[in-house]
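Every protein chain except one is present and positioned as in the full complex.
Think of it as A and B in the order they're written, each chain with its own count starting at 1.
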Amino acid sequence: MIDIVLENWSPIVFIVVLLLNVLVAYWLYSMGNPEYKKTKYSGDPFISGNRSPKDVKKLHVAGDNLFWGFKKALKRYYDPLIDGHTGRLNDYMIWVVITLAVVLIYLYLVV
Amino acid sequence: MSWDTVFMIMPYLTVVILLSIGLYAVLFKKNLIKIIMGIAIMQNGTNLFLVSLAYRDGYYAPIFTGAESTEMVMPTPHALTLTSIVIGLATTALLLSFTMMIKKHYNSINTEDMRRCKE
Partner (left out) sequence: MTLDIIIENSPTFILAIPLLFAFLTAVLGWVSEKIGEILFGIGLALTVFFVGVMSFEVLTAESWFYVFGAESPSPENITSFFRITFIADGFAVLATITISITAVAAGIYSYSFMKDESGLNKFYTLFLLTLAGVNGMVLTGDLFNLFVWFEVTSVASCALIAFKNYRGRSVEAALKYMVLSTVGGLVVLFSIGLLYGQHGVLNYALLREGIAGSFTFLDKLALGLLAVVFAMKASSVPMHMWAPDAYGEAPGSVTPFIAVTSLGSLFVLFRLFFGVFSVGLDVAILGSLLIVLGALSMIVGVSMALVQSDLKRLIAYLSVSQVGYMMTAIGVGLATLRSGEGFGDLAMQGGLFHMLNDGVYKALLFLSAVAVIHTTDIRSLNDLGGLAHKMPYTTFFFLFGALSIAGIPPTSGFSSKLLIYKSVYLYSPILAIIALVVSIITFAIVAKAFFNAFLGPDQSLMKRRISKPMLWGMGILTVVLIVFTLFPNVVVAEIVDPAVEGLIGSLEGGLP
């Protein structure tokens, strides 16, 4: 018989603690001053101190812009990887055959 | 090498040749029709493999004709082969109809041109 091994982890306790934290956070939030001075720009997104553009499309950071640093830093890893995904049917088959060959050679040598 | 051995090896040799031709077509031919032909050749090779596995020299077909039950061959591989032929027909038909639609949409049946899904 197999033991139940998730003994140190209880999602219900986690959720209860999470809710308590939310309550504390709300309590701290409610202690703040509700009558702050509204200015012309309050409520606008903060873009490094620049004025926020009027066009809503320009306010949103779109897909490919995120993680560009990560992609750039790992360019040498990503370039061959993306080039490998050619979308060519023959290449899909060749990969299957290569894997087959490697697995069979491995089994032949090791077993 | 006696003729008996040759006849015993021949079907398996044919299987190997058929499978190699089919695999070559699937791997290196760019024309979709040729790829599908390669698949069909591989299907035939596999069917031949199963049938030649089932052959026993001097045994009878498994129909109740009066032969001893110990002198009959097992019909399992033949059942396998029949099923495989039927399935092969279905897959080939589906592949060819896909090819027709590719021709309609891309105006080409070259695998180099059907690379709109990539990366």
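Please note the rule applied: contacts are C-beta pairs under 8 Å (C-beta built on N, C-alpha and C of every residue); 3 or more make two chains touch, one makes a residue touch a chain.
Note that this is a predicted model, so its numbers are computed, not measured.
The chain not shown here is touched by just one of A:A25, A:I47, A:A73 or A:V103, and that residue is A:V103.
Counting the whole complex, the residues of chain A in touch with the unshown chain are 2-6, 9, 11-12, 14-15, 18, 56-57, 59-64, 66-67, 70-71, 77-78, 81-82, 85, 87, 89, 91-93, 95-96, 98-100, 103-104, 106-108, 110-111.
Against the chain not shown here, chain B presents residues 19, 26, 32, 35, 39, 42-43, 46, 49-50, 53, 74, 76-77, 79-80, 83-84, 87, 90-91, 94-95, 98-99, 101-102, 105-106, 114, 116-117, 119.
Operating definition for what follows: only the chains that are shown with their structure count from here on.
Work out the mean CA point of chain A and of chain B, and you get 46 Å between them.
Within the complex, the chain B residues that touch chain A are 23, 26-30, 35, 111-112, 114-119. Note for the complex: chain A touches chain B at residues 82, 85-90, 93-94, 97.
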